[in-house]
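So the structure is just underneath, and the comments pick up after that.
Taken from a larger complex, these chains appear in their original positions, while the remainder are omitted.
Should a chain be cited, it is by its letter among A, B and C, assigned in written order, with residues numbered from 1 in that chain.
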């Protein structure tokens, strides 16, 4: 698997994602800038967490005007795999690559803590190493992670089985306890919890590794170092 | 509120320098030093540079006595931050800074810009910031004003740290009435670097350029340094001009760009310093002073956000997110290009010149021409008079607690705001970004691994204002000891400390006495734990309407763990592990949380402190941990033995059964130098063979229940009951109406 | 030259947590005569061009940047200003 992580000005989980994919999951992973316009050499492009452009207007709102986003749209349209984590998820919704929007957490406070997720779909490019119903512990760290979609969109999401992860105990007010959702085609996933923060036992758990192993499995080729 | 310029004669006649915080004697001294009547700009610079914040004019005689060097210290106080060797080619850099006054006026931005400021100190040394800690003190939490301050200050710290991507991994939150109008907001930042890349804030080499980078200068926070060096009164609460808005996005770019320069453009860089208190003047003149250089700046080249700023305003503005670099002649473009790639405003604004004068030009006119030393080394230093405060000269009688219902007291103690769970606050901080945090907030010290080595760093902040109020010297030594105890419980060996000395008005003999005595205690204890002071900060005038805070030195300590497998946390791990109490317990209650619970305050003579026993106990605990004989360790501090025991049980829902030969009330005594540890049954013999100062008092049990036998009582309580009291106290208080 | 005053608010169907917090705060301040609170963002932009062009442009800026139309709505007023006011 050849992956890239897009580093926007203000991204701050870019190096963490790269570390998880490269040092821990053992796949190729490059950091690229927001002005990159050609993504054709990658299997997977990841949009990291952080505060792109300070998140000053709305989280993710400004990043979507970066040159790389046009390329990312083409990449996704062509079937490339796109993973957005936290701010990455927010950027993907702002850019229209994923449905819905992320609103301020129900209690208006930033929340950093481990949460329990339930795997809803184990047949996606991002979750094929998990079992349906499996419970995962992943950290969240966000102020605007309260997923919102209007009723029709929501009904369509559920009907198409686009919800991949749900909160077991909803921390932020997200509709239908949605923690991670794909586009209709299933090749773009956005999730608020941070899988890259749960890949080493030393740091408290390895439940997030499955996301990266799933992508490696999906894109074949690369060998998986250290089974889940 | 724009600044109106006055002529040198008008300044002398109208004595307008008095409004800037300079005395007549200081005005005369400055006039003599510079050899002419100071003009408006010059007197403004003096007021900033001669403030306590920049010149340490009252605290210097105290700070000089600190113990600042051992074999590991690479750089002590004097630069942006201190540096200590941690082996394997790496060094740790750390410093703490207070932002008490700004946070009292505007809690969110005051706290946020405090975080921003301390981060700049760390990366100006060339270190990558890897962790933040925050030490907070507030008034009583049943006051709506306090609730508001807690909410906004915590939001501000998180707002900045979370956005810039530095994990906030620890800290402390204390509550006492003395902080009602003067909350303490001390932020500490820790960085890691290759030990051969240390940068200094100096401007040397005639012809070398000064490059300004970062946010444009505006009229925000003008002369905040002298603002922070005076007391509050009710009128000044309405003085709302000294507020800046933090921009963590800008600082992230600035940090990344500056680190790129310190790491990859070393041949271009002579020196680098952040613009903190007294903004452009302090950073530039200090850089010249350290290299014994002269300097000329052209103020028209300073990036400005507002029109028609006067030299006074430009030089004393405390706009945030700015840095000053001295760059070798010929390399200017190379450095400007790096900044341009990050979309940052940067400009060459001046040069190092021959001689020792500090010259400023504005619209082609020379507006300041003074010796560099008149603003730095020649600033006044005062030896103050010290006088023992009345409550120390004639202490109240000893407090002797009576505990008739042990379970009720235990629950009430768990809910004391200073003791209660702080997770509702620290969950608002990203503690994990950068993915190095091994021990999260909630245990004793936080632990960060050092990438590229087998090592980890443990870090903590501790302050004990209540103890210092009853005995500043012993209380300060206890603060250092508690910090060390927290590190040791995590498996770390203390490396060094940074401090924020939060005190009252130093011109009052009683307040100065407290400061001088506290320093003595810090010196004794730092030597005892081989943890020199490598950096720090002073915040005086923490008074409102004449009422000072408790004297509160904040101790930030960093320790080294050489082997990741020896990292230890406070949580019980397994049922049947044996519980040992390390250290002697006495009836030590004056200044304790139990005294506060039962009497509403603290009074009397502070209980004794056996520094030697503390050293012995810490050495024993560390050695047992390093031999892998310990499954959990927790230091005893606020609330003593029973509080610590309960805290150890909460994380994994494990109870305990213990028996102690102490009176029940002594279960809440705060005798120093103690730990609780657990040892797996199979290691009992090996552990006891160490012959340490540890006594077996019971064991961990699977049942979520604590069962305690003392000489006077036998009682048991469900873990859940104590945990509810512990966890719900802060959220409950925060929702109280007046 | 025109000044555009832009108002961005949540769609009525979206619960706005910030407005809720303000309501709670008002009732803590014992203001029980406040019936309703709406919270939004307010922008002023100064733009040059013909009125029609500016109107179209502001609409695009709102739609793509200033509001997230998945959960927010916007409206704006244009008023002509002189160069001095700009």
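Note that contacts are C-beta pairs under 8 Å (C-beta built on N, C-alpha and C of every residue); 3 or more make two chains touch, one makes a residue touch a chain.
As the structure is a computational prediction, the values presented were derived from the model and not from experiment.
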| item | value |
| --- | --- |
| Per-label copy numbers for the whole complex, where each distinct chain appears once | A x1, B x1, C x2 |
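What we mean here is this: only the chains that are shown with their structure count from here on.
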| item | value |
| --- | --- |
| Centroid distance [mean C-alpha coordinates] between chain B and chain A, Å | 36 |
| Between chain C and chain B, distance of the C-alpha-averaged centres to the nearest whole Å | 41 |
| Contacting residues of chain C [partner chain A, same complex] | 13-14, 17-18, 21, 65-66, 68, 70-71 |
| Chain A - residues contacting chain C, complex | 57-58, 61-62, 65, 93-94, 99-101, 103-108, 146, 148-150, 173 |
| Contacting residues of chain B [partner chain A, same complex] | 155, 158-159, 162-165, 247-250, 252-253, 342-343, 423, 427-438, 440, 449, 564 |
